[in-house]
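As you look at this complex, bear in mind that one protein chain is not there, while each of the others sits in place.
Here is subunit A:
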């Protein structure tokens, strides 16, 4: 059984985002980039399935600029077998990403595609569901536990009221939530080895996908900020302020 794991190169989660003064977007020059944290979880899950003998090969794929190769190499260093880079400098929307991933899935024929729940840059939370729809496969989103059975997978999902467990027919798309696992770090020898692992380069036109955006970004602005308030000295003062100043108690 082959596993496909899409990974996105995003601004590192520790970076303090700055909006450009002219409202045209956020500052991306000289900003630290990393693998989307949910995608690290996806890679980890795929590797564990392989190590448990449930899967034979882990293929990672990214759609993005040439630099996304670094991110793919990180996944290879974690232990993925092969990578596909679909190179484009255009901003990509989840629908277009899903269409390209569909093309990759048709070529690779995986039994399971493990997608992150959300990219921490656009916070869309769409791609996995869209991909599953385009392939006509089952979806199991926000997974905190995945068990592979015969021709199906049992997935525990984090939902608003708690947890839901469902069975999905394979092939399927799973999207990963934070508590699925704790991703490993790549060791130095594995980082060296990853440089020699196969990485295929493609372009969106290889998949016949029209990348033109459906959403026009008119403006990007700072959120209305919040100012620090006051420090109170005691619990009594806090309660007094909440009752008599803020009126919320």
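Here are a few things to note about the model shown:
In this text, a contact is a pair of C-beta atoms (placed from the backbone, for glycine too) under 8 Å apart; a residue touches a chain by one contact, two chains touch by 3 or more; residues count from 1.
Throughout what follows, contacts and distances are computed from a predicted model.
Only one of "Electron transfer flavoprotein subunit alpha/FixB family protein", "Sporulation inhibitor KipI", "NADH-quinone oxidoreductase subunit J" or "Aspartyl/glutamyl-tRNA(Asn/Gln) amidotransferase subunit B" fits the UniProt record of the hidden chain, and that name is "Electron transfer flavoprotein subunit alpha/FixB family protein". Residue-wise, the contact with the chain that is not shown comes from A:126, picked out of A:111, A:126 or A:203.
In the full complex, subunit A touches the hidden chain at residues 11, 13, 16-17, 19, 26, 93-95, 98, 117-118, 120-134, 136-142, 144, 154, 157-169, 172, 177-179, 213-223, 226, 228-232, 234-236, 238-239, 241-242, 246, 248-249.
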